[in-house]
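Of the protein chains in this complex, one is absent; all others appear in place.
Chains: A, B and C, in written order; residue numbering restarts at 1 for each.
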Amino acid sequence: MAERLRYGMVGGSLNAFIGEVHRKAIAFDPRAELVAGCFSNIESENVETGEAYHIATDRVYADYMEMAKAEAARPDGIDFVCITTPNFLHYAIAKEFLMAGIHVVCEKPLCFKVEEAEELAALAAEKDLVFGVTYSYTGNTMTKVAKEMIAAGKIGKIVSVNAEYVQDWLLDELDEAHSGSDKNLSVWRTDPEFSGISNCVGDIGTHMENMIHYLTGMKIKRLAATTNSYGNALDLNANMLIEYDNGVNGAYWCSQVAAGHMNGLKVCIYGTEGSLEWEQHFPDYLRYTPRNGAPQTLSRGCGYIKEAAGACGRLPSGHPEGLYVAFANVYRNIISTILKKKAGQTPTAEELDFPTVIDGLNGVKFVHAVIESAKAGTKWVEL
Amino acid sequence: MAERLRYGMVGGSLNAFIGEVHRKAIAFDPRAELVAGCFSNIESENVETGEAYHIATDRVYADYMEMAKAEAARPDGIDFVCITTPNFLHYAIAKEFLMAGIHVVCEKPLCFKVEEAEELAALAAEKDLVFGVTYSYTGNTMTKVAKEMIAAGKIGKIVSVNAEYVQDWLLDELDEAHSGSDKNLSVWRTDPEFSGISNCVGDIGTHMENMIHYLTGMKIKRLAATTNSYGNALDLNANMLIEYDNGVNGAYWCSQVAAGHMNGLKVCIYGTEGSLEWEQHFPDYLRYTPRNGAPQTLSRGCGYIKEAAGACGRLPSGHPEGLYVAFANVYRNIISTILKKKAGQTPTAEELDFPTVIDGLNGVKFVHAVIESAKAGTKWVEL
Amino acid sequence: MAERLRYGMVGGSLNAFIGEVHRKAIAFDPRAELVAGCFSNIESENVETGEAYHIATDRVYADYMEMAKAEAARPDGIDFVCITTPNFLHYAIAKEFLMAGIHVVCEKPLCFKVEEAEELAALAAEKDLVFGVTYSYTGNTMTKVAKEMIAAGKIGKIVSVNAEYVQDWLLDELDEAHSGSDKNLSVWRTDPEFSGISNCVGDIGTHMENMIHYLTGMKIKRLAATTNSYGNALDLNANMLIEYDNGVNGAYWCSQVAAGHMNGLKVCIYGTEGSLEWEQHFPDYLRYTPRNGAPQTLSRGCGYIKEAAGACGRLPSGHPEGLYVAFANVYRNIISTILKKKAGQTPTAEELDFPTVIDGLNGVKFVHAVIESAKAGTKWVEL
Partner (left out) sequence: MAERLRYGMVGGSLNAFIGEVHRKAIAFDPRAELVAGCFSNIESENVETGEAYHIATDRVYADYMEMAKAEAARPDGIDFVCITTPNFLHYAIAKEFLMAGIHVVCEKPLCFKVEEAEELAALAAEKDLVFGVTYSYTGNTMTKVAKEMIAAGKIGKIVSVNAEYVQDWLLDELDEAHSGSDKNLSVWRTDPEFSGISNCVGDIGTHMENMIHYLTGMKIKRLAATTNSYGNALDLNANMLIEYDNGVNGAYWCSQVAAGHMNGLKVCIYGTEGSLEWEQHFPDYLRYTPRNGAPQTLSRGCGYIKEAAGACGRLPSGHPEGLYVAFANVYRNIISTILKKKAGQTPTAEELDFPTVIDGLNGVKFVHAVIESAKAGTKWVEL
């Protein structure tokens, strides 16, 4: 029989959006099974979720600290934990499981404070534990193809970068009639207690930072920003000028009040020999324009994609893969890496291709720099 | 604990494209688990697949007839079988499991002969067994939204229909240099022994017939067709004029040699009050134009979709769902229906919203009519 | 001073849509000036148009027969006449000017009867006069690029053709409440007296026939059709199966009741080595997919277009040209040809690249074949 990992969840009760995505994504490959959880702090939801997933009742925990301790003690304890609670709880939970010697996969944003992120990164290194952070869009095959094309010099030396991540689901927050408890359910998003120092930049802006870094390897040296909260406690819109460590400039825009945009992460990389443009709404495609040539629409699954990354798709061309597959691809590599570690083997570079606690830390730094710059009148802030 | 169905597979060894899709789709909801299989007639592949899915060794069968018998005899035998073998085996396998009293889900095309299809339909009815046929595109949320909009009169009385399903993956078959064993791996597709009387119309053309019927309720009264085999044994391209039972005309085109098209199923319905257009490559969207209004791009997950069907999506708007979800939605209803039947309850209309053996039968009739018309010089053939 | 042609118009009073397009298109190049006209049978409109264009009052004619005679007699008489009257008048007017020895440019459809079209073609040949018919879409640079690419073998041997021309501006004609004089202003379009035997096929369907012939050189051998008039006197929708003289099959669809389509002429040509797709709404672009390659969006004005035709654009890439330029390109060649003839020189092949009375004749034959086939139960009709 093939080895199968055991995993647990903190957060992710039935009907919770992102927890369910994690479960389905893990189920794409029959190499990990859900055996424990602390799915909700509401007891009935916790029990109900455990039942739906046929979890043994003694492994449905009311408390995540108890769970970390109990699972660490069992001979058949979980290999990794998947944390999909509200963001403000990530830090404490991740720390607890690391301390217990259990591998961690955590939703982004990793946490709210740079020092906390650094502590988690140090702890994972010290304990030699895998720590994945689900910047899931990097799991899309075509972003991997883009990364390889850039590395192979297909677009030459990078000269300009443009990224945006725009949504419109918080438009109602702009209603002047609304205020305080009057606001819609998303209000916690703009409450500093639950969202830290940023709403929009923290929630979606970090995906731009992460994706550009993933694709190009460039790191942000400094940035200058404006943010807009429109009378709310936290930002709903932000514009950023970026300077990377190699001197290249770029610009980012994120918004949750841009009518007509649902989940529009779009990254565009321009080089001396061509360009690449990718949009999350149509993840199976990549627009590639070689210098002096016509724009081409590269498609996942087609034979003309020679990059190794092209092989990580799971369906023939023209059969849309979507978000679950992106998540599943991130998990495929995380699980392969944990399996290798359990077997005392060294994971390959391909298996290590997933976002880690270091990416999480970079995200937290990015958010802090944006907010600091905006508060200081758009001055340049070094990362 | 929530009830969970047990299912088995015939076909679907590791790396088989469509079998794997079925397994992942079923795994989307934790209501059915794979416990038995006859995955391949190659022993090593059969065993290997069983191991990968942690199937008990005595339930990995070398022979599907043995499997039907053994599973029917067990108290914990499978509730349904999922048939994803090559098409020419569908009929015999489906019949065997029906005879054993086991619910069936079968890939399309159901089978090659009209009489066989009628026999399977009659058998399912007689035994009161569920028989799903995976015309999976009807599982997409936006096709369900379109169906409801049409039923609600949003586009008025239908006046014209246009559908196409175009691919290009068999373009190499046109090479005159190629012949016989020289041909690429897809050659069985154009071999009558394995593909029946039609390749292209049978493989993809039937999706047009099924989808238009699903969306509008209209049935084809008669059709007139041309087919092209370009020197091969079976068709690679076909054009059809359609007349529906209510007098409306339409046209279908299917091809596997149309360069630049990957998996382009597109259905367009025009009415006195507006139109709806849906394309499989971008399944989360639906183009709706009200008469005298501007075209709108409706998107799965958005609040403005008031149709009940809108709720069957699983992700927020802008998060692409893709093919697995379409399949998973078909299975969700099939599994709900089987659960209701096991509990002696009547499934709801919503739960019964999946393609059945009757759709499979209609598909076989359609294929025969197309081929007959083309052979008879494009004469009208009644269905 | 460069030689400048003199031309006159029959039809095309101020505010008449297509006459105005002709005038602006001719004005694109300063090689022909409007000096005479019989713009309308309503005297005030005729006079007013003459004044707006600073035409000498004695050359604003109340009667086109008088105009042909007078202009032929003048030493500075018009070199060519441009006919943009309602369609049912084309034949008589064109004949009159040919008889007078004046070159003719006529809007399509050329006329209603095959014999009339043949008579005009014979007369032009006999008199050695230029006779242009403004199938204007062939004036678009990218259609010329496509034509050259096909001729150069870029898409190999053609295997399939698909064309559509769909509009929705006659949707109101489907209202059952409307009837007779109740109908909107477009009613003459569906009146046989003014539109001949066909409305939709004659008005827009012929553009498909002409464009495919222009691009590929293939001629239709026979066709089988359905038409729909929805209770009106003439067709508003039609579907056609096509067989070309080289055995290739194709399908055409035209409609004026397809909600959401404005002026959607789209032609798609599939070959053994690739495909080309062009859509009138975005005339500056051409979708080209080489076999086994990614789809490319070729754009007018870009350096990678090596075809000679690429040079016939007038603006840099990314600066949209639109319909006037298409017309202007048709006229550029007609005017060059007439200038060469006046100078006793032979026009080049490039200068002769415009639709002629022969194309007009083919269009009339096509319309008759479609209507005959539909009336005879979709039987194949040879052209």
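Things to note:
Rule of thumb we're sticking to: a residue touches a chain if its C-beta (ideal position, glycine included) is under 8 Å from a C-beta of that chain, and two chains touch if they have at least 3 such contacts.
Being a predicted model, the structure only gives us computed values, none of them experimental.
From the options C:36, C:325 or C:369, the residue with contact to the unseen chain in the full assembly is C:325. When the missing chain is restored to the complex, the residue among C:194, C:230 or C:282 that touches it is C:282. Residues of subunit C that touch the chain left out of view are 1-2, 4, 17, 20-21, 24, 27-28, 30, 51-54, 167, 169, 261-264, 280-283, 299, 301-302, 314-325. Against the chain not shown here, subunit B presents residues 288, 292-299, 302-304.
Listed by residue number, the positions of subunit A touching the unshown chain are 155, 159-160, 162, 164, 168, 171, 174-175, 224-226, 228, 230, 237, 239, 241, 243, 249-251, 253, 255, 257-260, 268, 270-275, 277, 287, 289-292, 295, 377-378, 380.
Throughout what follows, only the chains that are shown with their structure count from here on.
If each chain is drawn as a node and touching chains are joined, the picture has every node linked to every other. Between subunit A and subunit C the centroid-to-centroid distance comes to 55 Å (mean Cα coordinates, whole Å). In terms of their C-alpha centroids, the spacing between subunit B and subunit C amounts to 43 Å. Computed from the mean C-alpha positions, the centre of subunit A lies at a distance of 34 Å from the centre of subunit B. Each of the following residues of subunit A touches two or more other chains: 299, 302.
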